[in-house]
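Shown here: the complex without one of its protein chains, the others still in place.
Every chain is named by a letter (A and B) in the order it is written, and numbering of its residues begins at 1.
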Amino acid sequence: MADLSAAPLDATRAHYLALTRQRRLYGGIMLLVFVLLMASGFGIANDRNAGGFLPGLPHIFDFPAGVISEAWTKRANLPDHLRNALPALVETINIAAVATLFGAFFAILLSMFATRGLAPWPRLIPVFRRIMDLMRAVPEIVIALVLIFVLGGGPVPAAIAIAFHTVGALGKLFSEVNENADQKPLEGLASVGAIWPQRMLLGLVPQVAPNWFSYALLRFEINIRASAILGFVGAGGIGYELKNAISWGQGKFDEAAAVFILLFLTIVFFDQLSSYVRNRLTYGSDKGAGK
Amino acid sequence: MSFVSPSDDPRHMHNRAAAMIARKRLLTFVAPLFVLGYFVYIFFAFDIMGLAERARLDNAVTLVSDTYSYKTVVERNNRTGEIGVAVEGERKGTYDASNYPGWVTVGEDAALITLDDGGTIEIVGDIVRYDVPGFGVVEATQNRTDGVKLNLDTADLPDWISYSKTRVTITTDAARLSLTKARTEVFVYDFGWELFWVTLDSPYSGHSLMEVLTGPQLDPTRPNIAGAWHDFWNNAIWRHGETAWALFETILMAFLGTFGAAIVALPLAFMAAKNFAPFMAVRMLARRLFDFLRGVDGLIWTILLSRAFGPGPMTGALAMLFTDTGSFGKLFSEALENVDSKQIEGIASTGAKPMQRYRFGVIPQIVPVLLSQVLYFLESNTRSATIIGAITGGGIGLLLTQAMITQKDWEEVTYYIILIILMVMGMDTISSWLRRKLIKGD
């Protein structure tokens, strides 16, 4: 057999070498392009920045050091500042919570409309998918700024803006969850004459609720960050406090430090909480499946 | 003979089932009730009632009408008697005597405007006459000593005319007339985005694309296509060139931030993974570092870094790099903890050096997870870069906020919003295409 395959072997050899060369070429080009993009991109970004990277590098700790040293000398004020910033923090968390609740609710509806086998109007599935893509693509700041112009500053524009994006982002994840759901219970319910809302509520929701919840929780954590950032551009909450404290500059750094601390602790807290609960959920469902 | 254990007692089972159903019912009723209660609290905390007062619906109307229409202003300076016609009242959109739009004729200290609904507005010196169809002629005059006067009974005016001693404003569907001692202004609305392609001072203004491409040379000093492109790209009102740069800058921020973070996070992730960390202390340290980087959040990093590096795209890129190093570190180390050790052993058994073991035993396993995470972040960071740009002063986010602050160029705001959405959707498409391409074929 080895004798017979001499000619094909040469062909294999030649083909593999050609393939290797091509792969090396493509790999080399890709690596080169990537390195060039990173290098030139960094160069461009550096040039267009107000201060350069290298001149700025030694000063990277100046501001944190200034804030910390001032906060330290006025550490007696810190508890008061923390207490004063607390309502703003609560507002930021409220914005995120309301946005996540509303966003998740509409995401559930949209995701059902956009999943094959669940959709009440199957022909419109691509339409609902596009709607979700579009909602996902809109950065929160765009809607927030427009709504601040119309509705005035405050938590409502931020909550609407974040909710809008959340519908798109969660809708996509939810529809992926829905696609993996078992269709048999739905068929069973359909056979006993259940209408669409009943089929969804009784057949789908029990299957997918833990996954939905886990994604919504992750989104909640992301939304807290978003809500803080939107505050910075005028939508109220802790971001607004932060902006004010910073713009006062030297002399008010102790207030800035208080806001920094509060924001950091909040984000870490919800980050850990959401990953803890999500781990418990997946672990719990695994255990359930094993029984 | 056999004893029934307490848990098998039918009565007991009934009780347990009832308790379970009660618990479920509690969950199905209490959870929505809790959410409802929360919304009631939010209703007061967010002052939803006050929202109606604070809402400026007129702002909304201006915003919406501005996004699809533009106004041309015919203005007489009542001190000098000069008459000018300009789009949006901008200098770059000013018509000169040779190319006034067809609906206005300008004479010696006089102008006649013919409106779409058949009405006319005539400016003659200090007098302005508006012939409103179905209503009649409204005549207003002004002079330096007496102020503004109207030919109607000022006590009984229709609601579309407002009058005070210093100003008359007439607002109809076709136009808006405003008269003060300083100036007479007529705003005429047209559908579309004005001067989107080139401004009025360009020789290509008023010519169609076909004329520019195939017609005679319009500017003796340069070929049509190059000239038209130059005037389009440097359009002083829409600033297409600057906008394109801003979009590029935003994507650049996202690109540098995402891939920079991935490059930094990969070696750190090895230190944070249970099966690769040299010591437990190193692992704990690396994990705490990731938590810290993530916890500080892009917003705070942006503020801190812009103090050292000044505002600009690099500051934004670095802020994203710091936050995402934390996120990637966590994700990558989880991926590393799930690698199959058989492949590493297979490579190790050949006498491979440690680096080669990682390269062939580990990297091929985590590349799919790694790539898909990085590409997913690239898309989401394009959105973040818009927001960070608004704070740190770079990219399309900055242009957007600048256009918003002036509160008048809403068509530009719309233009930027459309571009941002297209950009994000484009990045989404590219990243999912790359994901499919790269993960399927090695």
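Here, a residue touches a chain if its C-beta (ideal position, glycine included) is under 8 Å from a C-beta of that chain, and two chains touch if they have at least 3 such contacts.
Heads up, the rule we're going with is that contacts and distances are computed from a predicted model.
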item: Protein that the absent chain corresponds to, by UniProt name, given "MaoC family dehydratase N-terminal domain-containing protein", "Secreted protein", "Phosphonate transport system ATP-binding protein" or "Mn2+/Fe2+ NRAMP family transporter"; value: "Phosphonate transport system ATP-binding protein"
item: Listed residues A:Pro8, A:Pro58, A:Gly193 or A:Gly251, member touching the removed chain; value: A:Pro8
item: Of B:Arg11, B:Lys342 or B:Lys437, the one touching the omitted chain in the full complex; value: B:Lys342
item: Contacting the left-out chain in the complete assembly, out of B:Trp103, B:Trp233 or B:Phe360; value: B:Phe360
item: Touch with the omitted chain, as defined above, among B:Ala60, B:Ala86, B:Ala236 or B:Ala352; value: B:Ala352
item: Residue ranges of subunit B at the interface with the undisplayed chain; value: 342-343, 345-353, 355-356, 359-361, 364-365, 367-368, 442
item: Missing-chain contacts mapped onto subunit A; value: 1-2, 5, 8-9, 12-13, 15-17, 19-20, 23-24, 27, 31
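Basically, only the chains that are shown with their structure count from here on.
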item: Centre-of-Cα separation between subunit B and subunit A, whole angstrom; value: 18
item: Residue numbers on subunit A that touch subunit B, as the complex places them; value: 34, 37-38, 41-42, 44-46, 48-53, 56-57, 59-60, 62-64, 91, 94, 97-98, 101, 133-134, 136-142, 145-146, 149-152, 154-156, 159, 225, 228-229, 232-233, 239, 242, 246, 260, 263-264, 267-268, 271-272
item: Partner subunit A, residues of subunit B touching it in the complex; value: 35, 38-39, 42, 45-48, 51, 54-57, 59-60, 63, 249, 252-253, 255-256, 259-260, 291, 294-300, 303-305, 307-315, 317, 383-384, 386-387, 390-391, 393-394, 397, 400-401, 404, 407, 413, 417, 420-421, 424-425, 428
